[in-house]
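I have a structure I would like to understand better, so I am pasting it below and will then ask my questions one at a time.
In this view, the complex is presented without one of its protein chains, the others remaining in place.
Let's look at chain A:
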Amino acid sequence: MIKAILIFNNHGKPRLSKFYQPYSEDTQQQIIRETFHLVSKRDENVCNFLEGLLIGESDNKLIYRHYATLYFVFCVDSSESELGILDLIQVFVETLDKCFENVCELDLIFHVDKVHNILAEMVMGGMVLETNMNEIVTQIDAQNKLEKSEAGLAEALACAVSAVKNMNLPEIPRNINIGDISIKVLNLPSFK
């Protein structure tokens, strides 16, 4: 079972954190810090497996991959195949690439919720749900379309309302004095 999935950059800032077991917020932050500590010390050409010491459980392993500026770390227990998880990380990154067109760290930063949605299609409840990239992308696209159609309607409505609210009628002079004719113009109420 996968216990946690973490993505953080070379300085330890978390870009995504998903825990599949209940931990308190403090514990979660501590786990992120400790994991970063352990993983950043590793050399480039050593194996990708670390004996994890997370929160007292002795059979936890950290399986990580380093892509450019990001570390993808999966914390798993002994029932998972290590090489299988390595493949899973690769599939995950490739899916992100497909959804975001040449994904880079900025994409992950500004679209955290989308990354969460993609991850939710792949790993559910700590177990691998779907590994076929095309399937995942299809599902994500369908959901996005649904959101857009809903949002489209509401958006249009909201835009209209706010546009009218912000309309600023130009100040109309109260008295137009054209020679002898004095025409009193009514005080038009402004829209609120």
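By our rule, a residue touches a chain if its C-beta (ideal position, glycine included) is under 8 Å from a C-beta of that chain, and two chains touch if they have at least 3 such contacts; residues count from 1.
Assume contacts and distances are computed from a predicted model.
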| item | value |
| --- | --- |
| Protein name, per the UniProt record, of whichever chain is missing from view ("Myotubularin-related protein 9", "AP-1 complex subunit gamma", "Pyruvate dehydrogenase E1 component subunit alpha" or "Kv channel-interacting protein 4") | "AP-1 complex subunit gamma" |
| Absent-chain interface as seen on chain A, which is shown | 1, 14, 16-18, 20, 22, 24-25, 29, 43, 45-51, 79, 81-84, 86-88, 90-91, 109-110, 112-113, 116-117, 120, 124-132, 134-135, 139, 142-143, 146-147, 150-151, 154, 158 |
